[in-house]
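Just one protein chain is left out here, and the rest sit where they should.
The first chain written gets the first letter, and so on, giving A, B and C; residue counts start at 1 in each chain.
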Amino acid sequence: MDSINLSNKTDWSFIEEVAEKSGQNPSLCYQCGNCTAGCPYSHFFDYPVSQIMRLLQAGQKDTILSSKAIWLCATCETCTTRCPCEIDVAHIMDTLRIIARRENRVSEKDIKTFYDAFLSSVKQFGRLYEVGTLLTYNLKSGNIMTDADLGPKVMSHNKIHFFPRSIKGKDQVAKIYERYQDKAKKHG
Amino acid sequence: MRVGVFICHCGSNIAGTIDVAKVAEETKKLPGVVYSTTYMYTCSEPGQEEIQKAIKTENLDRVVVAACSPRMHELTFRRTVAKAGLNRYFFEQANIREHISWIGTDKELNTNKAIEAVRMAVEKVKLNKPLFSSSFKINKRVLVIGGGVAGMQAALDCADGGLEVLLVEKSPSVGGMMSRLDKTFPTIDCSICILGPKMVDVAQHEKIKLYAYSEIDEIKGYVGNYQVKIRKKATYVDWNKCTGCGACMEKCPSKNSYDHFNFGIAPTRAINIPFPQAIPKKAKIDPEYCRQFTKGKCGVCAKICPTKAIDYEMQDEIVTEDVGAIIVATGYSLIDMEKLPEYGGGRYPDVISGIQYERLLNASGPTSGHIVRPSDNAEPKTVVFVACAGSRDKSIGIPYCSNFCCMYIAKQAILTKDHIPDSQSYVFYMDIRSPGKGYDEFTRRAQEEYGVKYIRGRVSRIYPKGNKMVVRGADTLLGTQVEVEADLVVLGTAVISNADAGHMAEKLHISYDTFGFYVEGHPKLRPVETNTSGVFLAGACQGPKDIPASVGQGSAAASKVQALFSKDMLESDPAVAKVNINACVGCLKCVGTCPFQAIKEKELRDGRIVADVIETVCAGCGVCTSTCPCGAIQLQHFTDNQILAEVNAICLK
Amino acid sequence: MAEREYAYFSGCSLEGTASEYDASVRAVLKELNVRFREPDDWSCCGSTPAHTVDHVFAAALAARNLRLIEKIGLDTVIAPCPACMTAFKKAQHSMTESEIFKNKVNELLDEPYNCGVESKSALQVLFEDVGLDAIAERVTHALPGLKVAPYYGCILNRPPEIAKFDDPENPISMDKVLMAAGVEVTNFAFKLECCGAAFGVAKREMVNQLTYKVLSMALDSGANCIAVACPLCQQNLDLRQEQVNKTMGSNLNIPILYFTQILGLVYGLPPREIGIDKLVVSADDIVYSRITVEEMRKRAELEAQAKAKKPEKKIAKEEVKTEENE
Partner (left out) sequence: MPEIASQELRVVGFLCNWCSYGGADTAGVSRFKQPTDLRIIRVPCSGRVDPLFVVKALLNGADGVLVSGCHPRDCHYSDGNFYARRRLEMLKKLLPFLGIEEKRFHYTWVSASEGARWQQTVTDFTKRIHELGPLHAKKEVTP
């Protein structure tokens, strides 16, 4: 790891943006590591939570947004619950995902693809259409066989419907999407 | 009237954000002001000489100094003007530092504000009257509250200095927390070996009267003359008869009483002597567990006692003592492990607190110094220490550092290796705080010589797995999550103030901070004084402190009392309430409101009833003045006219 | 309870892969006379994915449903799925906290939501509103030999300021509810350990590893069954248990029941009605072990008589001892 010139490689505006969007103050973190200690996903992270917080304090935008960690966080809230400095760490991770998504720098394509499949299903039918979501994901992600092994199980216990149950108000839901996207465009 | 104004630069502290020259120039124009100047450091010796010179040359009869807070230097400058022949109440101080130059950034606004501050002081000083303090006798006995190491040190130093001392300890024996410790850092001295002799001295010193298992019910009076009500709690054992033979303890059938001395790490008997070196070495019954009290039948101890000392009917006894000064050394408590549910202390027997571990290490402890796990009495091979268990944790309202955990954890880790050579200790820490003499070397030794593994990171969770306790933490230096499978986990639990610290403070009329620790007179310069004259602090009741610091404060407080008692008479503060008998209608409302019973009714020769102030008792709060319907009783130096003069100085335009 | 009426929000999962949770919750609520109505035409709560897009957007998806509930005149919704419940509680929290946020959300909605709906999980309603006594009263059957590890999952009670329910570190509500129903629970250390949540699809290995920890810890605790209150947990632990065995080279086989299914069993409900048949890891043995409370009592008495002698002696000894002393 080569040295970071803090004088000119600290992205202050990024620190401010995250603080503003998440309503959390990164300076409160004194790097005790409790979040990393409690995080069930630490083993899968490229940067443990406490280092994400540290990178944030150091304004290392690129490293953070390109990290896998922010996408592998499943928001189990352990870090938030145990932070001695009362920082809502999970919410900061959430905010970082939003920024990464907005800047099209998602490192974990599969997860994003799944989320997108989920959301488009909801936009389309108003509710989650599980089979549809899975299929869309498999096609988009190229992992055609994902969870194919589960298929028989699910069916033999007739756990799912093969046809989407769409609702009357699905257009209302769709409108939520559209209005949001309009706003997003307006305010950049 | 000739007022002189002296504006202090205080280096750049004031001059940095206030145009002092302008303040001097503007205030010179004020009616009554004949002289106004600035000086670099007015409180310095030459600075004070400047004032005295001016008093002579300009023949000033009133002085205003615009500088720091009067809480800082009022007394200094009163002495200055007194030396120059003025009555020391012909002085006022305008606070243009703490209240202006340090909190405002706009120089113009600050300067203007400073000018007004001086104007207020000038208007008031013009109404100041010369006041003369009367003197009163002091009772040269000192009360020490708390028999821990700080309190004992204070008591012994006072007693050796020839003062009569009353030492009140709420538990059955003196010794406090230190008497529970096994060894002390960084010397690995045996704690009780160095404390024991002091405890004996306390017991045997002819100048010290020890009230063990007693508490303070009430404190009345003022510096030099306090009346104290002491509650001797019922022990149900006549201590004049009890020889401390311990026969009762052996035979007591109630074997599961909570052991307060050992912090519940093992049970004790309902009648017990807390520990072998206890002073006084007397038995006491815990009615919560004694069958005689819970079941109404047993009486084993009464039968067994060779001196027939047991008395189930015993009641609390109240004694009243008169003293002239009070040293508060009430110590500290430790956070309840249940406050940290993720660590499971209290739920899992093998997660214990540091003080409990001390008792396990201690030869006179419940395990006679053999380290065993509470769950199965097995010898632990892997011991994990968790520093900052509750400390520096805003989320549970303890943002501060507990001061000595880093050090005793290092000590306990070293001792663990001594007791169990094939054991391995781990310490989870955030920062190692070891600023004392020889302290940092000590924590290094733990790692270099004793191979203690220090892991930089907090512990998130402790859970049982088989007969192990899994400690899941972080190694922030490695940047990973780490797990240790421990046999025993020791929590360095946070230091907190005593549950009743607030009530004690209220009895003493001293202040305490948000965390219940007592507030010293000045954080730097009056560390063992309080804002209540005659009441002094020693030890951890003022904030977490280790042994040397507590002993130091014990001695310091003692020397303060010695100084106070070096005179036979005390000067009373003349700024007390005064009755104008011509205006007083004798309604005696003031008598009812005075918090100090300092006002009595008096019959004049002509039979008229008026209020009368006992000067030495009056504390000068002025509640009576605001109560009096006809302004007949006035608090000197803070009269209605003086305060209204200040109001008008800033309001009228 | 009867006088009070709740709204019921099943949510997408309970319509699909978690239909047995839906069935069992409804059945149990009925047994305990908890009255509820459903908002018609409800939509997805937004769940986790929406939160990666934008907080206002996510809140809007949730708020649309809360608005529907507001409209049918109810002030408390039972959301058995923690994902829905958290989405609701979070939306409610941030909308009541900040007027600005509230307006932003309402700008996305057809009808503005006035923040009049409190959300509770099925567990919270049973524990806080119905109460343990009522839960115990209704019990007709027992499940001897069943040792349950109560698994709460991440977000049922966390973070505290959002969930406002039970202890964030050592929850006991499900333990208490099951115990009240006469079911034995084990001292389970991983009550809150995350199962991998929605990553089952995209990050299968990760989820399998996390799930493995939970499953094996449950076995260590002496449990022969795990009780859950979340469709995702159930899916990851049950549906994916075979995946776990493949990934981890283990051969775990431990039934994962919704805690409401267990209640259903001790309330004597027919297994099909509470969707026992929908479980992938079979829970039939548990069903077969079911006996009536009377039978249970008889067994207990017999055992008691068997043991009877010893303890008496002990007491006697104790007495003698004190005698000696006296």
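Here is the rule we go by: contacts are C-beta pairs under 8 Å (C-beta built on N, C-alpha and C of every residue); 3 or more make two chains touch, one makes a residue touch a chain.
What you see is a predicted model; the values in this text were computed from it and never measured.
Checking the contacts here: which visible chains does the omitted one touch?
B
Of the residues B:E506, B:E571 or B:E603, I need the one that contacts the missing chain.
Answering carefully, the residue with contact to the hidden chain is B:E506.
Kindly state which of the options B:A378, B:A583, B:L604 or B:V647 is in contact with the chain not pictured.
Going through B:A378, B:A583, B:L604 or B:V647 one by one, B:V647 is the residue touching the chain not shown.
Which residue, B:R2, B:K22, B:R79 or B:H99, contacts the hidden chain when the whole complex is considered?
Within the whole complex, the residue contacting the unshown chain is B:H99.
Give the residue, chosen from B:I115, B:A150, B:I208 or B:A549, that touches the chain omitted from the document.
With B:I115, B:A150, B:I208 or B:A549 as choices, the missing chain is touched by B:I115.
If you put the missing chain back, which residues of chain B would it touch?
26, 69-72, 95, 97-100, 102-106, 108-110, 112-113, 115-117, 119-120, 502, 505-506, 509, 511-514, 519, 531-532, 575, 593, 595-596, 619-623, 625-627, 635, 638, 640, 643-644, 646-648, 650-653
Rule of thumb we're sticking to: only the chains that are shown with their structure count from here on.
Counting only Cα atoms for the centres, state how far chain A is from chain B in Å.
51
Please tell me the distance, in whole Å, between the geometric centres of chain A and chain C computed from their C-alpha atoms.
26
Can you work out the whole-Å distance between the CA centroids of chain B and chain C?
So the centre of chain B lies 50 Å away from the centre of chain C.
Show the residues in chain B shared as contacts by 2 or more other chains, in ascending order.
342
At which residue positions does chain A touch at least two other chains?
Only 43, 78 qualify.
Can you name the residues of chain C that touch chain B in the complex?
167-170, 187, 189-190, 217, 220, 321-322, 325-326
Would you pull the chain A residues touching chain B in the complex into a rising list?
30-39, 42-43, 47-48, 50-51, 78, 82-86
Give the list of chain B residues in touch with chain A in this complex.
Listed in rising order, the residues of chain B that touch chain A are 342, 388, 392-396, 430, 456-461, 472-476, 479-482.
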